[in-house]
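The complex appears here without one of its protein chains, the remainder shown in place.
To keep things simple, chains are lettered A, B and C as they appear, and every chain counts its residues starting from 1.
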Amino acid sequence: MIDRYSRTIFRELWSDRARFDAWLRVELAVCEAMEGIGLVPKGQAAAVREATAGKVSAERILEIEAVTKHDVIAFLTHIEEIAGDPARWLHLGMTSSDVLDTSLALICREAAEHLLASTDGLLAALKKRALEHKMTATIGRSHGIHAEPTTAGVVFARWHAEVSRSRERLERAKEAISVGKIAGAVGAYGNIDPKVESIALADLGLRPETVASQIVARDRHAEFLNALAMLGTAVEQIAVGVRHWQRTEVNEAEEGFGKGQKGSSAMPHKKNPILSENVTGLARLLRGYARSGIEDVVLWHERDISHSSVERIALPDATALADFMLIRATKIITGLVVKPENMLKNLQASGGLYNSGGILLELVQKGHPRQRAYEWVQECAMAYLAGDGTFQENLKQHGEIKKSLSADEIDSLFDLTNQLKHVDHIIKRALGEA
Amino acid sequence: MIDRYSRTIFRELWSDRARFDAWLRVELAVCEAMEGIGLVPKGQAAAVREATAGKVSAERILEIEAVTKHDVIAFLTHIEEIAGDPARWLHLGMTSSDVLDTSLALICREAAEHLLASTDGLLAALKKRALEHKMTATIGRSHGIHAEPTTAGVVFARWHAEVSRSRERLERAKEAISVGKIAGAVGAYGNIDPKVESIALADLGLRPETVASQIVARDRHAEFLNALAMLGTAVEQIAVGVRHWQRTEVNEAEEGFGKGQKGSSAMPHKKNPILSENVTGLARLLRGYARSGIEDVVLWHERDISHSSVERIALPDATALADFMLIRATKIITGLVVKPENMLKNLQASGGLYNSGGILLELVQKGHPRQRAYEWVQECAMAYLAGDGTFQENLKQHGEIKKSLSADEIDSLFDLTNQLKHVDHIIKRALGEA
Amino acid sequence: MIDRYSRTIFRELWSDRARFDAWLRVELAVCEAMEGIGLVPKGQAAAVREATAGKVSAERILEIEAVTKHDVIAFLTHIEEIAGDPARWLHLGMTSSDVLDTSLALICREAAEHLLASTDGLLAALKKRALEHKMTATIGRSHGIHAEPTTAGVVFARWHAEVSRSRERLERAKEAISVGKIAGAVGAYGNIDPKVESIALADLGLRPETVASQIVARDRHAEFLNALAMLGTAVEQIAVGVRHWQRTEVNEAEEGFGKGQKGSSAMPHKKNPILSENVTGLARLLRGYARSGIEDVVLWHERDISHSSVERIALPDATALADFMLIRATKIITGLVVKPENMLKNLQASGGLYNSGGILLELVQKGHPRQRAYEWVQECAMAYLAGDGTFQENLKQHGEIKKSLSADEIDSLFDLTNQLKHVDHIIKRALGEA
Partner (left out) sequence: MIDRYSRTIFRELWSDRARFDAWLRVELAVCEAMEGIGLVPKGQAAAVREATAGKVSAERILEIEAVTKHDVIAFLTHIEEIAGDPARWLHLGMTSSDVLDTSLALICREAAEHLLASTDGLLAALKKRALEHKMTATIGRSHGIHAEPTTAGVVFARWHAEVSRSRERLERAKEAISVGKIAGAVGAYGNIDPKVESIALADLGLRPETVASQIVARDRHAEFLNALAMLGTAVEQIAVGVRHWQRTEVNEAEEGFGKGQKGSSAMPHKKNPILSENVTGLARLLRGYARSGIEDVVLWHERDISHSSVERIALPDATALADFMLIRATKIITGLVVKPENMLKNLQASGGLYNSGGILLELVQKGHPRQRAYEWVQECAMAYLAGDGTFQENLKQHGEIKKSLSADEIDSLFDLTNQLKHVDHIIKRALGEA
């Protein structure tokens, strides 16, 4: 995880310190569960908690690990150093993965919660701009080519809907990874009672793995990483949209340009959509981590530890990057300079060709076969594009069309408000406002 | 899609014929919706339906497309050829993608339904074997190394749980892609009333896209392809498990061997887990298609058509392969020759070392610091592994251990039923049976 | 492999018939090698060749395989049916993979040769357009924003260079997969002499695998699939470039539009870059197959057969799609309607801002600190962009700049030929022409 692309909150969440805190939390929850059902004398967990408060040293644990080559044993050794005798009531009947996976669930869940909050920030920004530009007319484009009118608000609302779907996937992935496991070396509760697991996990707000192996199943983490990849891709969709808008020839919107910011070392005038390009790239990384994550699912027998090295990097990096992207995308959307006048200028530049679908429809409804009408309208369009008259005028003077459509009818079909009359319906459906 | 790896039902589902059938179904649903709210004279859809019944020719449509380079126009031209005048009431105010994407949703949903059924077949097979082998003891392995006992039933139940989670993802993906769109060239309902969409889609059992562009959003299809990749990976987990079991040295289970089947052209005695290896490979393909699918999500403005070539291949191939894998995995599980006697033999081969965790626990509960107890037990284990005594005997004779644990206590800790006493709980939790 | 996206030549190359032909070719080469060193009586291979000429039936082989579940055994059985006694001299000391992998190398090499030819077609087309438009001035864009001038020829030459690099990778991948193996069940030549391999492979134009397992190493095939993914990505770079050029607002080039072709079912005027969008999508599939291919590399011990199902689909599909993309890209480039007048219009639309780098440089050379000069030029640019004067005029009237640069000097810096004086050098370097 690099500082440039991560918030402090994520760097702390994935720090050694936070990890060992979570381990202790899990060990104590299990110890208390055992106390609750009489397997351990009352008060041991409390004694360890008190003795260790503020005294757990990540450095010392790593020092011990350098010798034992086993992180949980190093951790327990250190806790025993500090807390003395009561510490021997920890980890009873447990395997390392009981601690590791349950605490990983705690950390991933917290990461997911931060990410959901960041997503909500982006959704709020998109909603605001969607409402603000609900009726800002712009030309819709398919294949990069002008098609028919829509509004900037519809575009923001579309991004809102896409991010919302990714939010749902993230919410489900959060549920999927909120699963712990206190079930022993191969998940068979060989030396521990399943009651201990259910009490301890309930205390931590987690569910037990349906059938654990030595570990919690890794399709859960793969789903989480994939949800991040999908979320990053949704943000990329926004970023690519902004980049298209900001192109010199289109110039319909541009990223806010900070004071003192320089666009180019050689070209002082340039204002580049660099934030949007930046998040476009980050989405690629998220897809890369998802790829690595799904390869972790298939393990040998009751587990092999090949997933671990992947997770040490992919989970911190992917969550922090996804969060960074969301924050940055929120900034892009909030600061975006939308240029309604340029949108209108571009819309009008195509000489009303976008009305051809409507004209065609009207001709069909007047009784002409679709394919014939299509050819008439195409003739008028192609003539205009070849520099001959306006499209509207050509239609009025087309030998066949004028038999069916009056000049007035054609003019009313060219009225922009006609094409945008259902925008209000779309925005309401997307943003859930009456 | 190759015959070798697909069922007829999937080849038909993705045929040109089925596609054009779905297009007609969509066009007629829209036409009827328009009739319903008075935009089209009553009876047109019915007339087209009657005129075209059994007469739509995929060949003829492809022939026209070779000229127009536009599939929907070719289709409509052909329908007009057959049905004459009433056909002009089709496609009113629609864009090609209204037809294409809505019918793609119909086909994907049907594919998903077949896949869910195939998944249910696999789940049933897994459940049966899990119950059958609920108490078939086997050694659990972590890192490929003997750990502690579990049962073959727990393994089947674990696979059942993993496939069940993939089934849930598929179910959600089915919902995600059961979305149509009758909203015109850029999704703004420029020439069509949203009421038409809601009536027509309700008739087809689909929901409308929240905010469409020219097309339905492609994160839906990416989610579908990813659900298939996850499902394939769950099947791969099973296959890899079977392959491990069938290894010569392990020999705890093997694929059923058909009459007349030959394992090797050079080695007549070989019985190889080729079905399991086969599905292991197919899972890689599914992950490949998922990769391609997520690259389809980010499109330009209101759409570009770059997703189309991907979908022509990835959707048929991925759904058919996933189905084939499920059917084949069901066959593997159903026919699997489980060898309880070999499982027991392997379990016992480690001289009861798997009880070390239980011994350790007992020593801690007798009051010894964990790390000291760990070293005592390790001494007994290492001595045994070095050829010195049995592990059980070494424990009984260990200077420190014998002060805390009697020979009887040690013997009772070596009793296998002790380690498996919670298996019933696991199986019930996984399979939902009291 | 679907007809829509493959040439007949590739469908035939990957047919059952071609596969069985290659198998026979390998078996006969080995038999002849054995005859050559006296391990088999002279004339057996010739006898089998004669007896089987035109009589090998793919259908019959598949029929036998349905029983034996083993393809090579089925093939040998069929050859024995036709050729009788001499057939028993085939496959001596060989394992199935000796036949399968050696013949796969023959087929892959042939596919690579077709692909290299198709690549050469694209390179020729790019070269022609590069020379044609060597001096067609156009604005270079970074971040989608106007930067400094270049020429359309430089763009074509850049694509030429990129495709050339991909061609080199393909050439190397062809070498990598031109490797056979006649080394027996685990590659140890247990029942066959390495001399047989070296003679037979030399006859087939292949090299022997350095250290074979049961099979040829799969990093070779992964390299091949990755070379195709890189080649597809190079084609995608071209396609995305064309799509940008064809955007309504840019309109600097467009795909040739066939007679009778229709751009849209609703909008008769539209001319969409659909060929370019199509190949953009196909590149995603190639990246997907490469992903699957690299997962085939790590196999168990001396081989497992999990790679086989991947290869049955990925190799035919990826080679055929890559070929199709190359042919289609060649068509796009050959037919591309380049619009020099629009390129010039867009270039000039930015009021000469692209000269800012040159002005800045001149000011520095006149002795001003870079950062101060940058600010002066930025002031003139920003004033122009705010609607105040022309950039050129603002520079001439800037209080500080005019102390160092005369109006004449500024005018000469605005001369386009100045910025393009090194284009000839670039084109020559790229296309290797004096």
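We adopt the following convention: a residue touches a chain if its C-beta (ideal position, glycine included) is under 8 Å from a C-beta of that chain, and two chains touch if they have at least 3 such contacts.
Quick caveat: nothing in here was measured; it's all calculated off a predicted structure.
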>> For a quick check of understanding: of B:F75, B:F224 or B:Y354, which residue touches the chain that isn't displayed?
In response: B:Y354
>> Please identify which residue in C:R287, C:H307 or C:H398 touches the non-displayed chain.
In response: C:R287
>> Using the touch definition from the top, which of A:R291, A:K339, A:K396 or A:H422 touches the missing chain?
In response: A:R291
> Out of C:R19, C:K174, C:K270 or C:R303, which touches the unshown chain?
Replying inline: C:R303
>> Looking at the full complex, which residue from B:H146, B:R167, B:K339 or B:H422 touches the chain that isn't shown here?
In response: B:H146
> When the complex is taken as a whole, what residues of chain C touch the one chain not shown?
Replying inline: 73, 76-77, 80, 85, 87-93, 95, 140-144, 147-151, 154, 157-158, 160-162, 164-166, 169, 172, 176, 184-191, 193-194, 210-214, 217, 219-220, 222-223, 226, 229-230, 233-234, 236-237, 240-241, 244, 283, 287, 291, 294, 297-305, 357-358, 361, 364-365, 367-371, 374, 419-423, 425-426, 429-430
> What residue numbers in chain B mark contact with the hidden partner chain?
Replying inline: 139, 141-148, 243-244, 246-250, 262, 264, 266-274, 277, 291, 295, 346, 349-350, 353-354, 356-357, 360, 374-375, 377-378, 381-382, 384-385, 391
> Residue-wise, where is chain A in contact with the chain that is not depicted?
Replying inline: 2, 4-5, 67-70, 72-73, 76, 91, 94-96, 184-185, 191, 243, 258, 260-267, 272, 274, 277-282, 284-285, 287-292, 295-296, 300, 304-310, 312-314, 317, 321
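The rule is simple: only the chains that are shown with their structure count from here on.
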> Looking at where chain A touches chain B, is over half of the residue numbers used by both copies, so same, or under half, so different?
Replying inline: same
> To bring chain B onto chain C by a C-alpha fit, how many degrees must it turn, rounded to the nearest 5?
Replying inline: 180
>> As a quick test, compute the distance in whole Å between the mean CA positions of chain B and chain C.
In response: 33
> Cα centroid separation between chain A and chain B, in whole Å?
Replying inline: 24
> Mind pulling the chain A residues that touch 2 or more other chains?
Replying inline: 141-144, 147-148, 244, 291, 357, 374
